[in-house]
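Of the protein chains in this complex, all but one are displayed in their positions.
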Amino acid sequence: MRTLKQILGGNLQQYTMVLALIALIAVFHFTTDGRMLTPSNLQNLIAGNAYVLVLAIGMVMVIVVGHIDLSVGSVAGFVGMATAISASQYNFPWWAALLVGLLIGIIVGCWHGFWLAKMGIPGFITTLAGMMIFRGLVIWVSQSISKPVPSEFQIFGAGYLPEWGPAFTGMNNSTLLLGILALAWFVYAEVHRRQAALKRGVQSPLWVMLVRLGLMAIVIGTVTWLFGSGRPGTSFPIPGVILVVLVIIYHVITQRTRFGRHIYAVGGNRAAAALSGVNTNKIYFLVMANMSFLAAIAGILFVGRATAAGPSDGTMWELDAIAAVFIGGAAVSGGIGTVVGSMIGGLVMAVLNNGLMLMGVGADQTQVIKGLVLLAAVAFDVRNKNAGRPSLIGNLLRRKDATAPGKAEPEAALKA
Amino acid sequence: MAERMPLLEMQQITKVFPGVRALDDVTMQVHRGRIHAICGENGAGKSTLMKVLSGVYPHGTYEGRILFDGEEMHFTDIKSSEEKGIVIIHQELALIPELSITENIFLGSEVMRGVLIDWDQARWRAMDLLARVGLDVDPDTPVKQLGVGQQQLVEIAKALSKNVRLLILDEPTSALNEEDSANLLEIMRGLRARGITQIMISHKLGEIAEVSDSVTVIRDGKTVADYEVEEGHVDEDRIIRAMVGRPLDNRYPDWEPRIGNVLFEVEHWNTEHPTVPGRLVVKDASFHVREGEVVGFAGLMGAGRTELARSLFGRSYGNYLSGTMRIAGEPIRATTVSQAIDAGLAYVPEDRKTLGLNLLDDIKGTIVAANLQAITRHGLLQPEQEVDVAERFRKELRIKTASVDVGVATLSGGNQQKVVLAKWMYPEPRVLILDEPTRGIDVGAKFEIYKLIHALAEQGKAVIVISSELPEILGVCDRIYTICEGRITGDIAAKDADQETLMRRMTTTSSTEPAVPAPTA
Partner (left out) sequence: MKLRASALLTALLAGSLALTACGGGRGATETETTSSGASQSASQDAGGSEGFAADATIGVALPWLGTQNWMEAQTLFEQQLTEAGFKPLIQAADNKVPQQQQQIEAMIEQGAKVIVVGPIDGTQLGSVLGSAKDAGVTVIGYDRLIQNTDAVSGIVQFGSIRTGELQGQALLDGLAAEKGEPPYNIELFGGGPADPNAPDFFKGAMNVLQPKIDDGTLVVKSGQMDFTQAATQDWDNARAQARMDTLMSNYSGDEIDGVLSPNDGIARAIITSVKQAGQASVPVLTGLDAENESIVWIAKGDQYSTVGKPTELLVGKTVEIIKSLQAGQGMPEPDATANNGTIDVGLYQLDPVVITKANAKEVLANDAARLKLFEDNLS
């Protein structure tokens, strides 16, 4: 066990959701006679869920800061429709339509940020209003008729990396290159980390690093092979590449920048953050603006895959994103949650959906199962949380503990 | 015959919380038609005594007897004490702002006709009650439209509606301005004339002198003085001595200050209450602190100490009205907290849990939280540096923890306070304001914090310590400002001060300054 800890490097409890995800994949792989881990299914899984995962990136930041955004589905739908209309009705070139979409996302975000940060309207209300406004606008501008998008958009929603180079690799060489780059980066990071540890006198046996790197190489190699060895013309899907790039950027922003720290500070204790020199309203504004920007990207990814923007695009997406964030370990009361955790949460839902479909389970039962999994995952996660990292339910449990001795001495509770 | 019997007698009341004897054998009598004052320092046990009386702590959770009208009472809750005519008006008003005056007065005891509320009747009765407290407003007015003083009167009207026999006012003027305070005292006299017995909890000696007929002083849960006074002839010295009279022991480190030039200067600072326009919480405050000097701000809770400190710290409290601030002779204009930090100010708030810490964060994250730019390179935070900084403070301040990766919520109060101090030492401020730096931590940790305060002063920083504990202020500071009702009322070198002088200045504003007892008028 200690060895395992050394290799994984951290608290094993943090891996609860990862282990659940792996177990889920394993179960489905066997119950579907091996249809889960095939190149085409994994490609579909990523391409078909990229939009939810992109939303979850922004949503985790909103939830950490202590709000919630109910408008993302409507905003994504509106951006998709606006993009489609500017291309199909106003004959914008595809790239101009894309820019129009992203710009609308940012403007919508500023609109939400204005009401939340400057006017002090709670995020729930601001975005509930946004949900209605932008859903209405989608139907209004589209006259409820689906609009096609330029074929270039299909690249974002359903495209694949180019094929090139020698054929003896037996796989898509773009995917292979990505895999090699990822592995190179991990090797660099591991060596760098070990050097830093040694420099400050922390014990860091060489074999641990080698085992970690070995595992990493096998893992990345396998994933690369799985995505790269599909039907010729397929590869790691472009929406997946966009997603991975966004995850890396936002992971760094949330964990390694002052802005990221401030998000957690405001979510953890707004008054304390303000007294530490954090401009809380600015943080609120930026987080909301960013959320709608990401919603715009999600909307574009979706219309790219659907080849057309429809009037009901985005309905209920906000709830999928919120579910992903909470399965990923975020706390309802704010202050807790990570981008990577939310991606795991989103993948749990996606794999569940995909696996049940492969098994031929109907949408009705799938919904029930997903709801139960959401409850179970969050409950499980809450019970495993460290004492110093309470979530909403953790708080309730702790308050119960605090009052327990108060039953013998009721005045103790009253005094507190 | 009943005339001579006191209305209320509390006999040998003892109330124990785990580890604390909040009340220890307290005995007092309140006679009919009197205004009886209870005074004592913060935490002396006044509020606990009143909670025992009003049934918040029900019969059986304390020792001793309560006699009301000669009968022994066994209150089980507030309702049962109210039925006997004992009504308490708390410091924080308990009115519902959105409801009208009438609705508030009869909340919980609505005027009924059958199953429906008889609003006409209720309105008439409300008007009567308002007339009795001298409040001339429409009873349909929502309470939120009233000023604090008027709300207080509504509370009293509400108490009168319950056929009150003993009215308890807990620090009734703490939220009021002078005019409203004077008005309230007048109303209290009027109620006394109508035969309503009152208990007033206060530490404003001026008010006690003005209206009370008898005084009980409580200190550390014990009755230390209990006597009758003649109106206008309250011996303030006697009260003050009784309030603070505990021996000063050696709980403070020795230190030799090396005091330099004036570093921090504030002149004519005025701040308005954030939600009550026109009410000044800081009135024309001027003071200075020298390099290497530890200056104490002594004042009772609500005197305006914290408000002044937070107003200076990037205007994080109230509305700034006027005043200037200088560090080393340079005028400072800090309208936001981050500007204040950049200017070299640091403020360690009084309430660690709600204002000082993000309890979800770990130790290292907390320590660097106010100075993130110091560990930022190329726009990215440097985790290695973060750990280095945290480790340095862990050693320097002897923070007891296994690792700086641990959540701050797991630390004891003393160690949490050290982490907060480290957070504010890391930006290398020139002026540090510590608000109640030792509240809620044990004696050993207090001693370490005091040493730390001196160490900071030795580095040439200007240190301000805000505290309600007079021995602490006297033991740690070089010079002391007293604050009363938002005004700085005294500037005394610590070696010349004792608790009584401080307490006098903390309880009398400069306007009533000459009210040092004039024994023979």
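Read from first to last, the chains carry the letters A and B; within each, the first residue is number 1.
To be clear about the criterion, a residue touches a chain if its C-beta (ideal position, glycine included) is under 8 Å from a C-beta of that chain, and two chains touch if they have at least 3 such contacts.
The structure displayed is predicted, hence computed values, not measured ones.
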Contacting the left-out chain in the complete assembly, out of A:218, A:245 or A:372: A:218
Among A:78, A:302 or A:326, residue touching the chain not depicted: A:302
Residue among A:105, A:240 or A:310 touching the omitted chain: A:310
Contacts of subunit A with the absent chain, listed as residue ranges: 8-10, 14-15, 18-19, 21-23, 25-26, 29, 32, 34-35, 37-41, 44, 48, 51, 139, 143-146, 148, 154, 157-158, 170-171, 186, 189, 212, 215-216, 218-220, 222-223, 225-226, 229-233, 251, 255, 264, 302, 304-308, 310-313, 315-316, 336-338, 340-341, 344, 353-354, 357-358, 360, 362-364, 367, 389
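Methods note: only the chains that are shown with their structure count from here on.
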Subunit A and subunit B: spacing of chain centres that average the CA atoms, whole Å: 47
Of all residues in subunit A, those that touch subunit B in their complex: 196, 200, 252, 255-258, 260-261, 264-265, 267-269, 271-279, 331, 335-336, 386-390, 405, 409-412, 414-415
Partner subunit A, residues of subunit B touching it in the complex: 15, 17-18, 51, 56-57, 61, 310, 313-314, 316, 336-338, 340-341, 347, 349, 354-362, 365, 369-370, 372-373, 376, 379-381, 383-384, 406-410, 423
